[in-house]
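One protein chain omitted, others in place.
Right after this comes subunit A.
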Amino acid sequence: MSAVMISRKATRKWEKLPGKNTFCCDGRIMMARQKGVFYLTLFLIIGTCSLFFAFECPYLAVHLSPAIPVFAVLLFLFVMSMLLRTSFSDPGVLPRALPEEASFIEMEIEAANGNVPAGQRPPPRIKNVQINNQIVKLKYCYTCKIFRPPRASHCSICDNCVDRFDHHCPWVGNCVGKRNYRYFYLFTLSLSLLTIYIFTFDIVHVVLRSVDSGFVSTIKETPGTVLEVLVCFFTLWSVVGLTGFHTYLISLNQTTNEDIKGSWSGKNRVQNPYSHKNIIKNCCEVLCGPTYPSVLDRRGVLVDIPNPSTPGAPSTVNSNPVPQTTKTTAPLIPNEHTPEEAKPSIGATSPKEEKPSTPRDASLKSPSNPAVIKESAH
């Protein structure tokens, strides 16, 4: 999709974003490149639940209670919505530094380092900040040309710095970070409940039916049960374990990344400066904290500008689009040259992004009407 001078088809910013994400629905959906395992997750969940609804639910609704399938449906819908929300939303990607910011930071680094004798390696680019009486080291990201904020980390699979980076989850096909961690946790929690629920009622169903007609004929009548029990059995161990692990992390206000690296494991007397030292407070902050907006303006419109008439302006214009897969030395995203960004819409404006759609950034200009370049002042 090429951006023409007077664009008939507007180029949106997501098309020029660096990093290895894939975008769908004109920028509303954002995922990692490898989606195979995500499709497997979808298949397993939908497949198992379909078998449950087809084989067990009719019998259980009649012989036990109709509330059983109703509750299963609600739980299934909740699991799917949390999964899709985790997979399709921006995990908290930090946009790369624009050229002036990058050179400003470089100048600061050079000023801090002073003169490095020839032949010696320059010292590593680290900034020390004090957070709650702990010294935290901020590392410089050579790809994104920024000092990473505390708790941010660069995901090599997606090639982005992600704020409060937890881990890259292939099962959901996306990174888990600040913006989608609570959805990920709710997904694992609800999936555990769903798995336990289906497993339990499978057993109940087999037992009840065997009393009437014998075990072997029960299996013959509802062959799906065997498959469901197998899937649930193996899922149980992994998903329930994962939920337990993340519950532990949340109560300590830690990320998986920090846990793996042993950042706050207590050696060198380093304590977690982000923890409130109170389990309830930590849980509330992570699960009920504010919903952060995305700072990637994916659906903003890029408009070509004619050659600037001012002297001293740089020669790079929008007609040099940044290739999407470039790494460290690439010139940065041409957002810099965007003379206008579309107007923010009131309220959530992305209808199709996830099942329950993410609130679009109100102050970032993401039009819900794709064809219009909105220009009005706020």
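Going forward, a contact is a pair of C-beta atoms (placed from the backbone, for glycine too) under 8 Å apart; a residue touches a chain by one contact, two chains touch by 3 or more; residues count from 1.
Going forward, contacts and distances are computed from a predicted model.
Entry comment: the absent subunit's protein name, as recorded by UniProt, is "Golgin A7 family, member Ba isoform X2", drawn from "Proteasome subunit beta", "AP-3 complex subunit delta-1", "Golgin A7 family, member Ba isoform X2" or "Auxin-responsive protein".
Within the full complex, the residue among A:47, A:170 or A:293 touching the omitted chain is A:293. Taking the complete complex into account, A:285 is the one of A:15, A:259 or A:285 that touches the chain left out. Touch with the chain that is not drawn comes from one residue among A:12, A:28 or A:164, which is A:164. In the full complex, subunit A makes contact with the omitted chain through residues 77-78, 81-82, 85, 94-95, 97-105, 129-132, 136, 138, 146, 149-151, 163-164, 183, 186, 273-274, 284-285, 287-293, 295, 297, 303, 305-306, 308-315, 317, 329, 331-332, 335-341, 343-344, 346-348, 351, 355-359, 361-365, 373, 375-378.
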